[in-house]
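One protein chain is absent from this view; the other protein chains keep their places.
As written, the chains take the letters A, B and C, and residue 1 is the first residue of each chain.
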Amino acid sequence: MERLIFYILALTIILFSVMTVTSRNILRAAIYLLFVLLATAGIYFLLNYNFLAAVQLTVYSGGVVVLIVFAVLLTAKIDHKLEPVNKVKSALTALLAIIGLGAILWAVFGYNFTGNGMAEGAYDVKAIGSSLLSYGQYGYVLPFEVISILLLAAMVGAIMIAKRYKND
Amino acid sequence: MKEPLDLTPLTQSIHDYLLSYLSPFWTTTVEWVIIGVLLIAFVALSVMGLVYIERKVAAFFQLRLGPNRVGKWGLLQTLADFLKLLMKEHITSKNADKFLFNLAPFIIVIASFLAIGAIPFALGLQAMDINIGLFYITAASSIGVLGILIGGWAGNNKYSLIGALRSGAQVVSYEISAVLSLLTIVVLSGSLQLSTIIESQSDGWWIFKGHLPVFIAFIMFLIAGTAETNRGPFDLAEAESELTAGFHTEYSGIKFAMFFLAEYVNLFIIAAVGATVFLGGWMPFHIGNWAAFNEVMNYIPPVIWFFFKVGFVIGLIMWFKWTFPRLRIDQLLVLEWKYLLPINLVNLIVVAFIAMMGWYF
Amino acid sequence: MIEGIGVTDFIVVATIMFFVGVYGFIVRKNLITILMSVELILNSVNINFVAFNKYLYPDLLQGYMISLFVIGIAAAEAAVAIAIILNVYRKLQGIDVEHVDTMKY
Partner (left out) sequence: MQTNFSYTIWIPLVLLASFLVVGLFGDKLRPRLSGLISTVVILFGAVLSYWTAFQYFLVNGKADGVYQTIVAADYEWLRFYDTLAIKMGVLLDPISIMMLVVVTTISSMVHIYSFGYMKGEKGFERFYAFLSLFSFSMIGLVIATNLFQMYIFWELVGVSSFLLIGFYYEKPSAVAASKKAFIVTRFADFGFLVGILLLSYFTKTFDFQELMQPDNAAIAEMAGLSFMGMSVLTLALVLIFMGGAGKSAMFPLHIWLPDAMEGPTPVSALIHAATMVVAGVYLVARLFGLYALHAPDALSVVAAVGAFTSLFAAVIALTQTDIKRVLAFSTMSQIGYMMLALGVSRYGGTEGLGYTASMFHLFTHAMFKGLLFLGAGAIIHAVHSNEMTDMGGLRKYLPITHVTFLIAALAISGIPPFSGFFSKDIILSAAYEHHPVYFWTGWAVAGLTAFYMFRLYFSIFWGENREYEHKPHEAPFSMSFALIFLGIMSAVVGFIPFSKYVSSDLMPYETHLHMNVAVLSVVVAVIGIVVAAVMYMKPGGAADKVVKAVPGLYKLSLHKFYIDEIYLFVTHKIIFNYISRPIAWFDRNVVDGSMNGMAWVTNKVSNKIKGLQSGQLQQYAFVMIAGMVGLALFVLYWASR
């Protein structure tokens, strides 16, 4: 059952990823991206990483994609098709991507991944929360603080950039 | 003391029964189908009920009679409307992006259904009780806004586009306040799991236990929830005088009905979450140590309690709609970012302090 | 852990997604599509982190946390990027990456 779902999700991800970057209708591309992200959230649910999945849903699907759709709504017209990509460039890039993919898959399949064989740890929200704010080993208070500063800076920056000045 | 009616044995017996005939894979599949069918049936019925109630409430507020022709007291009016919508022609405007145009209603409805799956209707009657239930509901319902945006854009109509942008901005903004006000209870009960949150209210609902801050949070939640469902007085996306019907102007027939459905499902979800988190979900109403009174209350089954509370919250929201005048878009955003958000943040800090000091009952 | 699915399956999915993102990033000209490609790349990395966490070090939270942080950064990045895109649109009436060259030599 789970295996089946995984395959469906994986297929969704791959298919819609490709459609995202090839679609000539920009809003559709955004929707395909949404599907990719939803499928990713599905994979997280499947792995029983519920909190992460919900974060993915809220931030990515409910936040980033909404932002992108907003940007599209403000910058594109409905009958506006993106110009077709340069054939040579596209072919070259596709070749590069395929070579890179091949190289990495070759490396991945040639390597034997072995886990540390430990039992699964606690992934409930409490464990995540205390780990986020702990100072000790496997405590993430520093990155947490850095991220919060980053978000603040991004917020201020975004407002300043998008602000309309009087003389504009 | 009588234990509240637990429906877990019922679901468990169904599960065991299925397992005895089918492989685990098929058991799960069949269970999902059953749940899906039940939910759809429930949603369809309750939305019909809600539409009827809303029309009656509106009529009551406006000193009219409301629907009273089809069936006894107009009870079948919504069914008739539904049939009419089902049979209407599907119109798609010129140059519309057909794929997205057809997709949008589904996104909204699916988002609503995803969210409703985690609502605990009664003890043991919950499709899924995951450990981040509350967060899951907000996450799932946050996808719905995409349907609004896409639907408004794909119709190739500038009014619907403006309506979509407005509702999009509105929903995204007010979602923050809604989540923040829910977080106060998460802080107090120490869990995101809905069953645990309900469990933590067995000795009193949070709205009674949590002093003023929780009451403020409840008010905030009601305001934010009303805005999130695009209902009056925050329904300016559908301000008829300015934007005709907002983002779903171009929709007709059953697709329009789906937007309509989603709107009422969202209303139900907001009310259900509010009732669960602040008003104790299916927990019966108890007063201190009035043992006899409490015992009587215990005899009312949890399902009834739950729907009673949901009805109460829905009633409040309908009351708002027909009482307050509609806001302007800038007033709406100012209300959120300059008033509700700061109040919520401060309130959350206060509640965190209360929780830390253990100052709640 | 999913029965019958190994960590390599996740890596394959993530890698394909990554290179599709790279392809989009290089080929597309619209700034918003480029941004979407970047999101694909980030997301593929997240899948990798999560899969490694789940399969190789299930007792720890590192991959989980990194994924959370990546999601946070992606949100910040998207917000700033879209602010820039809107500003570019306002200035240049278009968001083709090749038009944004007023500061070129």
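Going forward, a contact is a pair of C-beta atoms (placed from the backbone, for glycine too) under 8 Å apart; a residue touches a chain by one contact, two chains touch by 3 or more.
No experiment lies behind these values; they were computed from the predicted model shown.
Colleague: Name every displayed chain that the left-out chain is in contact with.
Modeller: Result: the unshown chain touches A, C.
Colleague: From the list A:1, A:46 or A:96, pick the residue that touches the absent chain.
Modeller: Considering the complete complex, A:96 is the one touching the chain left out.
Colleague: Based on the whole complex, identify which of C:25, C:49 or C:69 touches the chain you can't see.
Modeller: Only one of C:25, C:49 or C:69 touches the chain omitted from view, namely C:25.
Colleague: Just the residue numbers, please: which parts of chain A touch the chain that's not shown?
Modeller: Counting over the whole complex, chain A touches the hidden chain at residues 92-93, 96, 99-100, 103-104, 106-107, 110.
Colleague: Considering the entire assembly, which residues of chain C contact the chain that has been omitted?
Modeller: Residues 22, 25-27, 34, 97-98, 101, 103-105 of chain C touch the chain that is not shown.
Here, only the chains that are shown with their structure count from here on.
Colleague: Could you work out how far the Cα centre of chain A sits from that of chain B, in whole Å?
Modeller: Distance between chain centres: 28 Å.
Colleague: Quick one: report the Å distance separating chain A from chain C, using the average Cα coordinate of each chain.
Modeller: Chain centres of chain A and chain C, defined by C-alpha means, are spaced 5 Å apart.
Colleague: Could you work out how far the Cα centre of chain B sits from that of chain C, in whole Å?
Modeller: Centre separation, chain B to chain C: 33 Å.
Colleague: Taking the complex as given, what residues does chain B use to touch chain A?
Modeller: Against chain A, chain B makes touches at 24-25, 28-29, 95-97, 99-100, 103, 130-132, 135-136, 138-140, 142-143, 145-146, 149-150, 152-154, 156, 161, 164-165, 168, 172, 175, 190-192.
Colleague: Where on chain A does chain B make contact in their complex?
Modeller: Interface residues on chain A, with respect to chain B: 1, 25, 27-28, 31, 34, 38, 50-51, 53-55, 57-58, 61-63, 65-66, 69-70, 72-74, 78-79, 124-126.
Colleague: Under the definition above, what is the set of chain C residues touching chain A in their complex?
Modeller: Those residues of chain C that touch chain A are 1-13, 15-17, 19-24, 26-30, 32-33, 35-37, 39-40, 43, 46-47, 50-51, 54-62, 64-65, 67-69, 71-80, 82-87, 89-90, 95.
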